[in-house]
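Take a look at chain A:
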Amino acid sequence: MLRTGFLVSLVAASIGLAGTAHAQQKTVYMPAILELSGAGAVSGTNFRDGMLMAIDEINKAGGILGHKIETPVLDTQSDAGTSRAQLQKVLDNNPYVVFGPVFSGSVLVTQLMTMKAEIPEIVGGEAAAITQKNASYVFRTSFGQQFSMPKIANYIHDSIKAKSVAVVWVNNDFGKGGRDNFTKEMKDRGINVAADISTEVGQADFSADVVKLKGANADAVFVYLNEEESARFLKEAKKQGIKAPLIGETTLLGQKVIDLAGGAAEGVQGHVGLTVDAPIKAVQDFAAKFKARYNYVCDHNGIKGYTGVYFVKYVTEKIGKFDGKAFAEKAHGITITPQEEPGILMEAKWDKNGDIDRESFLGEVVDGKQKIVKTLPMLSKK
Partner candidate 1 sequence: MTAVLEVNNLSKRFGGIVAVDNVSFTVNDGDILGIIGPNGSGKSTLFNCVLGQLLPSEGSVRIDGQESTGMRPCDLNRLGVSRTFQLLQVFPQLSVRDNLILAGQEHQGSMASRLFGRPDAGLGDAADQMIEFFRLTHLSDEQAGMLSYGQQKLLDAAMAFMAGPRLVLLDEPAGGVNLTMLGLLRERLQAYHAERKATFVVIEDQMEFVMALCTRVLVLAEGKIIAEGAPEEVRRNPAVIEAYLGH
Partner candidate 2 sequence: MASFIQLMVSGLATGAIYALIAIGFTLLWQTSQTINFAQGEFVMLPAFFVLAAMNMGAPYWLAALIGIALSVVILGVLFKAVIVDPMIRHGVLPLVITTIALSLFLKESVKDFYSSQAQPFPALVAPRDLHFLGAVVSLQSIVVLAVAVATVIGLHLLLNKTRLGRCMQATAQNPTVARILGIPVGRMVLYTFLINGALVAIASLLISPIYLAKFTNGEALGMAAFIAAIIGGFNQVRGAILGGIILGVLDNLSAAYLSSSYRGAFPLVILIAVILFRPQGLLGRVEERAV
């Protein structure tokens, strides 16, 4: 009897304790729920590190509206069920905004709850579906795939002038979403998808995929994989002598992949959404600061986290209070320039769905470095 009683009290204590008091003086509670373990750990930790760096900077400079930012980071284990639990946990403590998650599935499950609670959610997810669900409190920190894929498609159509294309993608929600949007854009432009090759997360041996690519004999190859897999793929492609141009979106042209692929990335080209290699001083300074602090090169998720915090700071200072509802109203349609808020790094505009619009780039890997060949203007400025 005693033991059960003890257990029950432990349970009660633990759940009661779960939300520690945040009501200290002059802080604002802006928790983050991120993929710190499981399949999304790399994205999640990058996002977290970028975010915490921005928060430290802001707190050192006096916080937002005189309030220090308090951001506990909770792990979703890259799982939708756990994401929901962790979001519920922070919602119980009335957050002002919530950062994360990055995985699209986790965003989809949490955004309905934040909408109900009228709390803005600054997410890292890129799946098209996120902003197509009328969840009016969700804000992206990078292009949704419905915006990035047309840019790639245009590039393949206009610059490469490919008649047929092969697509290699990683079979998870990120890769599948990209692949679906991409093939749709290809169809719209009358380009034949000659090979549609699915790969697994963590796949090591790409020889079969490259053999298939060779067989397809397409004019261009679109590669939509995570970093390590991109590097392994590039090595194999080089080994088997793939001649068609390899086109990527952001990841493939990242310095990380270039380093990991060791020479095999030479000549890779494509669209770069958010990159530490952007020809913008603010971004490069950020990248250097990040590298100095964490001792690794940050990927686009780090920038998402960093700029996400400054986005919140800017909007909050505009509305002059910590009010989620007012935040959402103000943020829809807002444009932030680096002149007004240096931490935003690049001019950014949020539309009524919470989609973000920024400049982006066309690049190429030359001599082991990403070289930007063209800057694509913001969609809204065309």
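The candidates were selected such that all candidates are chains of the complex that A comes from, given by their letters.
Everything below uses one rule, namely that a residue touches a chain if its C-beta (ideal position, glycine included) is under 8 Å from a C-beta of that chain, and two chains touch if they have at least 3 such contacts; residues count from 1.
Keep in mind that this is a model prediction, so the values were computed, not measured.
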Selected neighbour of chain A [touch, this complex] from 1 or 2: 2
Interface residues, chain A side, partner candidate 2 - complex: 37, 39, 41-42, 45, 171, 197-200, 202-205, 207-209, 211-212, 214-215, 227-228, 231-232, 239-241, 256, 259-260, 262-263, 296
